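Written below as structure tokens is the structure these notes are about.
Not every chain of the complex is shown here; the ones you see sit where they belong.
As written, the chains take the letters A, B and C, and residue 1 is the first residue of each chain.
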């Protein structure tokens, strides 16, 4: 790519940013991120960005507040350094989960963050598998919304016998996502129906759909502590499923997640690299697929003005 | 209510506005809506609104563009006539259906309309059962989002034997809504899984969940032409369901809807009055529940500063 | 023109859009406009517009609300599809007539629509003969304001004996426009002075200026029902005018207009094609002049950065 395109990244996932740059056959531009003694963040762009087309890669992973502030301060620095266009590349937009007001007097933080990023100076957004498709509409600036569902589906298609497979959503809210995944693989689907027993207790869900004597792929957008996933495994096994796999786009893997998954009855766990997994957290049944080629191609097309929608056909 | 509160309405549903006013024991304020010979709309507020707390009731029903423009012009007139606060009361927000970008180069019109209403001068919004909860986040101004699910559920609880009943969503996207409805009634749920055969053809869905020998309530947010509803009845009957009812918040009832429903195998059809149904479109199996008390109470609380969230407990 | 320029149009006047494209020797880009069963409009841009310079042609003709919503949804779709610049080409901006607050508690809708178009994402506007010059100032974005007065004046200059001709405004508000037209033709002017008899009745106007034994051209911005025009003919004839013609930019022609004009005592009626006139509405004394060359040249200059003001010299 030419000199007009610049790619920077924050501290959340430099490995992915580097992989993207490699696919584009270019160097990542340097940016210093440090802290003052009073814990204020400091960001300095270390490359001339005047009138350049800049992409800034940052996932909203732990510590989320710091990674978010890094991104906003960097965008402000880029803007005031006269970048021509700033695209916030957010492979994992954690706050997409705060997308509705399901309790009184709370914030729809997914919308708030969208507004804050625009105030900071983001001209557009490139992201992947938002928790709900509607979150796209939280942004006023143009968004390119990629999906890793075909990537993960292809993996299962290649390496697994799908004849007795069923795709499972962990709750009713995930039915649409699991449906899309199952349609891609041409397999049936099921969902877990969970009910609230009291204000503080959610009882074990039960399976809606036909799963007995089948093999299952639980499909989610993200795996966080793994708690929901493992309780779903239990529910499925109790319902007669012979083997359970898991597919998810964002491997948030926090707290006891890795230990739990490693020691679970799960067959394969297939994720992407939107969230960085340190080497010491990798385990044998875990497969990590790279979304770098997809992001690289999207960036190339955004930069040159080619259709991005065509990426999905 | 005191003189500080004023309620106006557009042409879409004056019956509902009047019912709300009756519950609040007040008169609806007059507003002229007419057309110039060049088809420009003309709106004149016919009551002093200076420093008043104004609520404007309008559903986005056929003709949607006219009803939308009526609302925006009326809001602009109210704003420039110095209303202290303008609440757009939108019992049926039709464009909530355009909430995601599921095809290239389309508009998320649900967000666009939210921005337009704010530009016109809406200070807040009061609405009911948006197609997806996330649409709430399309608005920057405060939104009170009411639901008629308890109202409809109560009706079934009162008049029907629920012991063999199952709630059904017409597709995976509606699973969450049907789940909420079924949880309220403490009955199981099922969903229809539809697959795309080719770019132009969607094949008949099949049922996910246990429905044989049961009675079913198909639950949706809106009934438009009734096409989806009736094909779901067929699918359910084929799957062994003995009797099928339908519940929906918004009776859009366009085109052949009334004829279809009247002549269908459906037991009961239970809806609300967010969309006005002319007398000549009523039919015996149709039950219309009034949401006027709910809207009236919400308006009263917004006006006096009482908690609206408490309405839902 | 090169590939960077794209022209789209809504449903109001595709004939004009096509004529413009022909003058620019390019194809019009396709855009799907349809309706969902709940009457929601749906717009899909069917050409890649990333980083392109896009012009969208739409007149605000009957049904005005639909044509306005079409335009705003299309602009939103273009914006979110990453068009570099979007020019709203509005040959006939009907709401320019709602340009002042001449009654209490009404909307200056000409300004409201300007704000809504900007919220939707219009970067600039190209329009023609706004009802008042001041409406230009309702827009914050740059506006190129064309006029068809020279086109219509040239037609009369070419085909009519101007030695005994006088230009007439139908009321005091139109004096400036008629003055400009008469100056171009170097003929005298007159105006009709109308007085309000009571709140509901406007008495027949009387002529201010010297018209006896002359031939007259009534000049207006738009002809809607033709009512004003025909009562002016009567007034002029009563004042001794021998023959009356009419010139107007926008042939809105609603309701009984065509029948009235066809059967009137009017000599010639000269208009442009900013508003489309179906073939079956054409009549012998009607002359339609094309403004397509003017719009095409303005678009070319806007696109290439040449002076548009020079168009008027």
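Assume contacts are C-beta pairs under 8 Å (C-beta built on N, C-alpha and C of every residue); 3 or more make two chains touch, one makes a residue touch a chain.
All of these numbers come straight from a predicted model, not from anything done at the bench.
Shown are 3 identical chains; the number of copies across the whole complex in this structure file is 6.
One rule holds for everything that comes next: only the chains that are shown with their structure count from here on.
With centres taken as mean C-alpha coordinates, the chain found closest to the middle of all protein C-alpha atoms is B.
At the interface between chain A and chain C, under half of the residue numbers appear on both sides, which makes the contact a different-residue one. Chain B and chain C have CA centres that are 39 Å apart.
If each chain is reduced to the centroid of its CA atoms, chain A and chain B end up 33 Å from each other. Separating the centre of chain A from that of chain C, both taken as means of CA atoms, is a distance of 51 Å. Looking at chain C, one finds that residues 80-81 touch two or more other chains.
Across the complex, chain B meets chain A through its residues 99-102, 104-105, 108, 110-111, 115, 132-138, 140, 143, 145, 169, 171-173, 175-176, 178-179, 182-183, 188-191, 193, 195-196, 208-210, 307, 309-310, 312.
On the chain C side of its complex with chain A, the touching residues are 48, 50-52, 79-82.
Per the touch definition, chain C reaches chain B in the complex via residues 36-46, 49, 61-66, 68-69, 72-74, 76-78, 80-81, 94-95, 97-98, 101, 103-109, 112, 115-116, 119-120, 222, 224-225, 227, 252, 254-255.
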